[in-house]
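Following: one structure in structure tokens, then a few remarks.
Every protein chain of the complex appears in place save one, which is left out.
Moving on to chain A:
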Amino acid sequence: MTGTASHQDWPLWEVFVRSRRGLSHTHAGSLHAPDAEMALRNARDLYTRRSEGVSIWVVPSAAITASSPDEKDSFFEPAGDKPYRHPTFYEIPDGVKHL
């Protein structure tokens, strides 16, 4: 752990992996890498070494804008008592996939 280019100098990246059976990329974790190309390779080694994935995205963590835990109530609570927003009153026809 010595050297001039220390780990702390490298930006953090968020890794999204589309699994073999999945339709969308899901967040797998994060890692440090000097640039996007190396982040992609590190992600391949860290998160898909047991054949978990068929596609990887890496995104600079700094590029993500996240909701604040302080805003949790105003953001999410109003949806809680409005069951009519959920499509639970429909019968799902046989053969409809990906729901």
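Basically, a contact is a pair of C-beta atoms (placed from the backbone, for glycine too) under 8 Å apart; a residue touches a chain by one contact, two chains touch by 3 or more; residues count from 1.
Criterion: contacts and distances are computed from a predicted model.
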Revision key, fill the gap. Matching the hidden chain's UniProt record against "Acyl dehydratase", "Polar amino acid ABC transporter, inner membrane subunit", "Ring-1,2-phenylacetyl-CoA epoxidase subunit PaaC" or "Thiol:disulfide oxidoreductase DsbE" returns "Ring-1,2-phenylacetyl-CoA epoxidase subunit PaaC"
Study note, to complete from the structure: On chain A, the omitted chain is touched by residues 1, 3-5, 7, 10, 31-35, 37-38, 41-42, 45-46, 49
